[in-house]
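Have a look at the structure that comes next, please.
As you look at this complex, bear in mind that one protein chain is not there, while each of the others sits in place.
This part shows chain A:
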Amino acid sequence: MLNTLHLINSSIWAGPLAKLELGNHYYWTLGGLKLHGQVFLVSWFVGALIIGVAFLASRKIERVPSGLQNFMEYALEFIRDLAKDQIGEKEYRPWVPFIGTLFLFIFVSNWSGALIPWKLIHIPGGAELAAPTNDINTTVALALLTSLAYFYAGFRKRGLGYFAKYIEPIPLLMPINILEDFTKPLSLSFRLFGNILADELVVAVLVLLVPLFVPLPAMALGLFTSAIQALIFATLAAVYIGEAIEGHGEEEHG
């Protein structure tokens, strides 16, 4: 079973330290369905953190913002600009909550995985608490929601004419156009999952080899990667939605 990655198989080093746990889950069962408990625990923490900060920021709104309100307004303006750039001035407003929640959830998840020493909290099943985005279920869920979102956006805007995109610019490209609807969520989910998991693995391996100071640059790089991945996911989701609204052939929104 894939739960022990023997890093160094030499007899001198083989010990309890020299192995890395991978792919273990803290299973919950709900009506006969299996759930990954560790993912839910951290995702609740992330959600509570975001909701708490958002609540504190918008508790009493002032015209001249200060402190937390100012900070969250900065975040909101950032998200709005991101959505506006990709979807267009006319259509972006209803999509701000979706894009924004994607960005905030992924960003806070990634950074909580990189900054909070979850490994100090022991949970049963040999699993470890980590960023929810290093579980394929989370990233596939987010990617499928993005797919649903852009289909919904396309249908709402163009009705059944949305299907015309499959034969644009020429009907010969139909297989590729259909394939695109599968590759989009696939690439979205695996990019995020792979980057976050790889980052956590690199840090873990470096910690195993040299427990002091050496992993620090990798950790700093991990923070950077995490932020970039959140931005990429949100931007691509916005791009797909904007594309579905705008259509391939027509250039009505500039």
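As a convention for this text, a contact is a pair of C-beta atoms (placed from the backbone, for glycine too) under 8 Å apart; a residue touches a chain by one contact, two chains touch by 3 or more; residues count from 1.
By definition in this document, contacts and distances are computed from a predicted model.
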Check your understanding: Per UniProt, what's the omitted chain called: "methylmalonyl-CoA mutase", "ATP synthase subunit b'", "Peptide/nickel transport system permease protein" or "Amino acid ABC transporter substrate-binding protein"?
Key -> "ATP synthase subunit b'"
Point to revise | Contact partner of the left-out chain, one of A:N137, A:N177 or A:T235 | key: A:N137
Revision key, fill the gap. Note that chain A touches the chain not displayed via residues 1-3, 5-9, 22-25, 30, 33-36, 39-40, 43, 47, 50-51, 54-55, 57-58, 61, 63, 65, 69, 72-73, 76-77, 80, 96-98, 100-101, 104-105, 132, 135-138, 140-142, 144-145, 197
